[in-house]
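Every protein chain except one is present and positioned as in the full complex.
Here is subunit A:
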Amino acid sequence: MNAMLSVSGVPSVCAWTLVCERSVLDRADGSAKWSQEGSSVLAAVYGPRQAKVQKEDAERAIVEVVYKPRAGLQSNEDRSLEMEIRGVLEGVIPLGMHPRTSIMVVLQVLQEDGSVLPCALNAACAALVDAGVPMSSMYASVACALTADERLLLDPDAAEEQAAKARFCFTFPHHFDLVKAAEGEAVVSEGVLGSRSFGSFSTEHLLEAFQVCRLGCERVAQFARLSLTKSLQAIT
């Protein structure tokens, strides 16, 4: 069931299943499996570790992203997603802290039913947290689609993406305000970290989708925080 959104951008139905499992792989430094609705991505993080001589940077760490589609070989689109994910990670990891190293993030799509990019981004974030890689902030990502009759659908499935006039994916960083932390609230930034929006849409649609995704990210951020505190409580 998707959250239908009216023009004002307030979710009317919100039965959104998000599942996050951490430390699912033994050999990786950190791993996470993130499922949202019909899509599911497994992320593994290796590093910071010695970078290959060709790639190493004397002043900072490099981020390598490997994105494996559910089936078949990598297409142009998959490599483009790799670049997009790498950009987002480079934005939140303080690279100067680990010069001459490499942080590798491997993403394997397990189930594919729309909104795979936000799913992969959220999985990567959870895996980085699991690996204990320092980050300046966590982030949340949400997709939405503009239907033929110009409504916005949050977290579309594959059929809705196919029929959509335009598709948006926004990634926002979020942090925990100590004042609001008691209520379990996460503060989502006003500025967007990554955007991948294409199709045919007006500036108004873009701004509307921006706000809708920001609201969606608030929910994802709350969930990420909740799942993190729960798993930490379980350890201690």
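Basically, a contact is a pair of C-beta atoms (placed from the backbone, for glycine too) under 8 Å apart; a residue touches a chain by one contact, two chains touch by 3 or more; residues count from 1.
In the analysis below, contacts and distances are computed from a predicted model.
Of the candidates "ATP synthase epsilon chain, chloroplastic", "Bola-like protein", "F-ATPase gamma subunit" or "Ribosomal RNA-processing protein 43", the chain left out of this view carries the UniProt protein name "Ribosomal RNA-processing protein 43". Considering A:G30, A:G114, A:P156 or A:G194, the position touching the chain not shown turns out to be A:G194 (whole complex). Screening A:A43, A:I62 or A:L89 against the full complex identifies A:L89 as the residue touching the chain left out. The hidden chain makes contact, of the residues A:V187, A:L206 or A:L226, with A:L206. Think of the hidden chain as still there; on subunit A it touches residues 54, 76-77, 79-80, 82-91, 171, 173, 189-203, 205-207, 210.
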